[in-house]
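The other protein chains are all here in position, but one chain of the complex has been omitted.
And then subunit A:
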Amino acid sequence: MAELNANIPEGELTDKWTKLRSSMPLVNPANKRSIEIIVVGSGLAGASAAATLAEMGYKVKCFCFQDSPRRAHSIAAQGGINAAKNYQNDGDSTYRLFYDTIKGGDYRAREANVHRLAEVSANIIDQCVAQGVPLAREYGGLLDNRSFGGTQVQRTFYAAGQTGQQLLLGAYSALERQVGMGKVEMFTRHEMLEVVVVDGKARGIIARNLLTGELERHSGHAVLLCTGGYGNVFYLSTNAMGSNVTAAWKAHKKGAFFGNPCYTQIHPTCIPVSGDHQSKLTLMSESLRNDGRIWVPKKKDDQRKASEIPEDERDYYLERRYPAFGNLVPRDVASRAAKERCDAGYGVGKSKLAVYLDFKANTERYGRIEASVQNIHNPDKETCMRLGREVIKEKYGNLFDMYAQITGEDPYELPMRIYPAVHYTMGGLWVDYNLMTTVPGLYSLGEANFSDHGANRLGASALMQGLADGYFVIPYTIGAYLSKELATKPIPQDHPAFVEAEASARGIIDKFFAIKGTKTVDHFHKKLGKIMWEKCGMARNAKGLTEAIAEIQQLRKDFWSDVRVPGEANEFNPELEKAGRVADFIELGELMCIDALNRNESCGGHFREEYQTEEGEAMRDDENYAYVAAWEFKEGVKFELHKEELKFENIKVAQRSYK
């Protein structure tokens, strides 16, 4: 099997990317026109990559399962996008963004990748503004910033609470421009079911036309998987209903290693579960923590309403435990702290699995500032609250509305009730510095790869990474591979590898219909989710993980003998789509537990109860686990571990502290 070589360029950290970019082999414009690239996924990474590669002259085919590329799940990102612009003059720099990201990831990310990400972050903002993305501005006409967790500078650019939407629509516009020019062929309502590997290189995909059920063969000189994360393995998550691991998992089964599958981000501020019928969870952006304060009552099982609990009987536990960062600690830290309070019996609401996120203090503060702006002297409290509410509404209006819709409560009057939920997966396909997986010609971008966030992603960094990969990294790095492919003629679609891949995809579909079982796909998905959340969620231990592995293996057997898939193969059949995705989630779930069990340390989002400090903080084991766990798929759903050692040459590895 392929050797695990991260292909990190030689030289000083700050020069690696610049030097590589200027020495990268190029493909001349005439040759580009005969080279075909397949892009799977149309979110921030996929749309930006497809648009940019087409602008450069490559022939691009782009696929998404949604009815339009504009609906990819990046659209739902709320809070913002980081960039080391230092517009606020508060001491930000490329190095500081690099440092914050490595530290935030609990020293489990690759230095060189993260530094490159910080370097290109500023270009992303420039590019998006040039496209007409309406980011938030101040009265002077310049761009505004807000604070996000895990950092002490204000470097987050935003568009109200719908930054992802605006950035994605920017990338979507760029993509549609290329579609209009005939340089990108767009395939909506198509799902990739197989990667086609010819003589060891990725040469195409098998995609199912979701409307007709037809299996299609598509060939290319390279394949880019920009297919997002796998949070839906937990059934309940903040991911969209259709978000899935299938493309990445099929690639994994064709030889692409899977990196750090157990690193899952549990986001601290989501709307709590309300009942068994729940189909998904809704995030309340981290940016709210910038302007809100998190607390629980000091008294256990306090039955009073939030408004009746006086100030000195409230426990602002994040501010108490982490005075330096307070409410702005990274997500993993904030989530665990919420769990700790609730487990100890201080939770609020009906389920007692929630904490308060309160905006009162900041509403009044904003109101006071706004009163000064409007020349109102000595404003009374009521005026301040009224004006402050307008400011808050402008900043977070859509989030407050969303909260009110779901809970039936008015968050302008009452503090929000929030609880952690699965939100993002740092793990993903292992890629080298060029974003290539262990299968030559097969790349992975955005959340689908494992690359930049280590064991915990900082807020507002997902949008940054998706666009960095698509706009500024892959357009350069893919040239190195394609420049050697000039002699490769268009790939014949009757090659045995295509025939075999198509037969394999068809075989799985036929198998589903042959089972004729008694249980729905969702029945199995919910069972898997429950195992994962209880035994491989916010806190894990060896006993639970061992049990989970056995339970998932049993679940896989049950699924393949008792699932019921209605309808037919050759029609629009969403239940069939779900069945394929859940089958892959079940295999992935087992690997996540295996990875979590292998990693005998706590780091970032991976918290093993056996490995914690006296104060309950994550305790890393740098001597034995400062590596990326890259898993190879083996026949019979077995996995073999490969290690990529992480070297920290520019940052002193330390116990992460936000106190």
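Some observations on this one:
Keep this in mind: contacts are C-beta pairs under 8 Å (C-beta built on N, C-alpha and C of every residue); 3 or more make two chains touch, one makes a residue touch a chain; residues count from 1.
Operating definition for what follows: contacts and distances are computed from a predicted model.
Missing chain, UniProt name from the options "Hydrogenase formation protein HypD", "Succinate dehydrogenase / fumarate reductase iron-sulfur subunit", "Leucine/isoleucine/valine transporter permease subunit" or "Glutamyl-tRNA(Gln) amidotransferase subunit A": "Succinate dehydrogenase / fumarate reductase iron-sulfur subunit". The residue touching the chain not shown here, chosen from A:12, A:90 or A:126, is A:126. The missing chain, though absent from the display, is touched by one residue of A:29, A:91 or A:275; that residue is A:275. Residue A:186 is the one among A:13, A:153 or A:186 that touches the chain not shown. Screening A:66, A:425, A:465 or A:602 for touch with the missing chain picks out A:66. For subunit A, the residues in touch with the chain missing from this view are 48, 51-52, 55, 66-71, 73, 75-76, 85, 87, 123, 125-143, 159-160, 162, 164-166, 169, 172-174, 176-177, 179-180, 186, 188, 211, 240-242, 274-280, 282-283, 401-402, 405-406, 408, 471-472, 475, 518, 520, 522, 564, 566-567, 571-572, 574-575.
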